[in-house]
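Of the protein chains in this complex, one is absent; all others appear in place.
In order of appearance the chains are A, B and C, and numbering begins at 1 in each one.
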């Protein structure tokens, strides 16, 4: 976010990132699937739990290898960590991995030479998709942390998803809310991260609506009839 | 929302849309009335329930015929579905039909050659009216889905309308909240759709207030007294 | 809110409004005081209840006379009602009378030739003050309507003020919420009116903060040290 734009990455790094885009997209999907299976599968579905665990750890290892390679190729040394802070955060909290998926989705769309969405629509798509993924990840994590807690109001994944909806939109009914320490930490993260994203969606929608009405004004000749 | 504006519709389609405007406005009112009667009438008001059901289905058939005709006249073929995505959504979820009513209302107002509202006022009118209709439709649907659920906190249509107010404004007291799966799905839709609209109203109001104060500055000569 | 600004009021109307400014300000204060006493005084404080009632009705009569005079002086006839819609609303719902007080306050401040506040500060002052008055009026009305209701969670004026704070800021804890029909109608009005005002305050504050930081950038010479 500095005023001077980050230096252009070297060509090798760009090539690496273009080549690993599709495999990492698949790995991201596998990681999320693995975590979801581990959290949502019934406890006695024994083989699935182990498979999911292996999936989660092996994809995370893949992310680690990718991060290390990019750090090396960038030639930035330790400065890579703050400059690419989103990538770093995603490595440490792998449930935020889906955030990178959004970038990949946008890149794929760009490559297909689709008629490009306008500015507001892209901000809305980016922020909305990120908010949905963040909400899904938080639902999984909170359900994981809360389901066995005494006195919990979040007892099923449905409750957890409902709680995430009410939290992201700041409605906050309070019929379902985390009661454990770690559940509340995840919830605070969801509030902090998600509200800004939702704010961006709402702001873009409002700007877009004003743009639509302005354009309509310009199209119509001066009122006569 | 693409950068290139949608191609201008052919003259036949425009003519069709101008002619069907008033009948479809009446049909939209009938549909909403029919659904409201079906949901709100006491269970033993036998003839009314059946009449309302017939009304709902026959008006929906009308919407289907109108949609098919416009798809044919547009000459776009299957591209009609994404280009006119709002019309398509309205056909599939007929309770969102009121959204088209807003367009009709604006068209009627335009035809009467009233002194036009300024930009912010039109955005506020459009978004506010859409939000009210969305809230009313969601109130009906949630009351329909919740009233017989065990442990429901929404037991009367008054509760449901109160819940919709508190949800649309993101206040979310939690004294009334849906407990069934489908009630919560409708609620999530109301949050997602309604908040953006309310955000547009609030944003426009704020911009309009700043405009009013700026204009006042320009009117007054430099302070002397 | 039309594009063409409302026609300038005739000189007689302007003179009338300038002369009645201070007396009506006093009457507005008396009305609010009278209503507050009627609602907040203990039931057995007999003389005060009657005095407050007389105060409320006589000041309202004053407002009616003022409105009729201005309607006559404006030369607009029935068009006065929509053009001065805020004045009309204030006449019908006299508890919204405080809204005019804000205009008077701004006019008084203007006359004293104080160094004028900048645009954002004036929007914040106007919207913030209106929101506070709206919240106070709604607290009084809701306390009036709810205190005797069975199963009410708003039992004291303190509860009512606390509920108004939580509602205006959209926090909505739900520990206090109206349960009667009319209490909920007032609450819905407070949500609809107050949130837009609060949105204006927040939006102006955000714009002002950005302005402050921009100015600071311009003041400082290009970084050297």
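Heads up, the rule we're going with is that a contact is a pair of C-beta atoms (placed from the backbone, for glycine too) under 8 Å apart; a residue touches a chain by one contact, two chains touch by 3 or more.
Because the structure is predicted, anything quoted here is derived from the model rather than measured.
One chain is not displayed; in the complete assembly it touches the shown chains A, B, C.
When the whole complex is considered, the residue among B:35, B:173 or B:208 that touches the unshown chain is B:173. Residues 170-174 are the ones on chain B that touch the missing chain. Where chain C meets the omitted chain, the residues involved are 115-118, 120-121, 158, 162, 165-166, 169-175, 198, 201-203, 205-206, 208-210, 213-215, 217, 223, 225. Touching the omitted chain from chain A are residues 1-5, 111, 113, 116, 119-120, 122-123, 126-127, 166-167, 170-174, 177, 179, 181, 184, 187-188, 191-192, 195-196, 199-200, 203-204, 207.
Basically, only the chains that are shown with their structure count from here on.
Here the repeat of A-B among A-C or B-C is B-C, since over half of its contact pairs match by residue number.
Inter-chain spacing, taken between the CA centroids of chain B and chain C, is 30 Å. One finds 42 Å separating the Cα centroids of chain A and chain C.
Across the assembly, chain C contributes residues 170-174 that each touch 2 or more other chains.
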